[in-house]
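Taking it in order: structure first as structure tokens, then the write-up.
Only a single protein chain was left out; the remaining protein chains are all shown in position.
Now for subunit A:
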Amino acid sequence: MEKERYIASESEEKQEPSKEEQVTTMIQQLGQTNIPQLTQDTNIHCLTIVGQIEGHIQLPPQNKATKYEHVIPQIVAIEQNPNIEGLLVILNTVGGDVEAGLAIAEMLASLSKPTVSIVLGGGHSIGVPIAVSCDYSFITETATMTIHPIRLTGLVIGVPQTFEYLDKMQERVVRFVTKHSKITEEKFKELMFSKGNLTRDIGTNVVGPDAVQYGLIDEVGGVAQAMQKLRELIDLNETKGEKIVQ
């Protein structure tokens, strides 16, 4: 008898939580009660590069990280999906692994669909090549980008080899940035090696309008400008496509 009752109460528990309960959990977990319900399909997808860019070493789960094994398949899927016409890349990153960052940047640069990037809080270090890899780049007024030489984290051993290896790695970053943006190699290297801007460190912290002035980023703007530019590029891409068909 008691067992029966136990089973009965258990099955009761399995019932869907009431609407009121759902609302309470929503408030507890999200601090809000309702999010508009939309299931539309969209022709513009958005890729967010946040936190650290994770490389070959997995960062502990408490770190906010962008993993290239997540991002690269997403870029492949975007390239393949015919319903997706454009990609908006949102950056707020402190940088991270050089190889992983360059891999993401190269993937974005070789995407056949129009891409627009927008640097929000920060696009530091290896975030710079990712920002410039898109067809058009935006930076918000208050956002900053730190340009600095490649740093050693103690994973590469052997003094002369390490120096050469790092130098080559840096050369790849410089070449990528100068190829995909309007900044000259001289200016980029000047910013990279300048002293006195970052306390006791080499490099420069470039704020929004300065990044545009140096030619690193195309324009200062927010999400509205970025979306407008992306739609423009999509229209341009479509008319080009039609011409080829005819």
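Just so it is clear, a residue touches a chain if its C-beta (ideal position, glycine included) is under 8 Å from a C-beta of that chain, and two chains touch if they have at least 3 such contacts; residues count from 1.
As a working rule, contacts and distances are computed from a predicted model.
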item: Which of "ABC-type spermidine/putrescine transport system permease subunit I", "NADH-quinone oxidoreductase subunit D", "UDP-N-acetylmuramoylalanine-D-glutamate ligase" or "Sugar ABC transporter substrate-binding protein" matches, in UniProt, the chain that is not displayed; value: "UDP-N-acetylmuramoylalanine-D-glutamate ligase"
item: Identified contact with the non-displayed chain, of A:53, A:78 or A:217; value: A:78
item: Contact partner of the left-out chain, one of A:20, A:41 or A:186; value: A:41
item: In subunit A, positions touching the absent partner; value: 26, 29-30, 34-42, 44-47, 57-63, 70, 74, 77-78, 87, 151-154
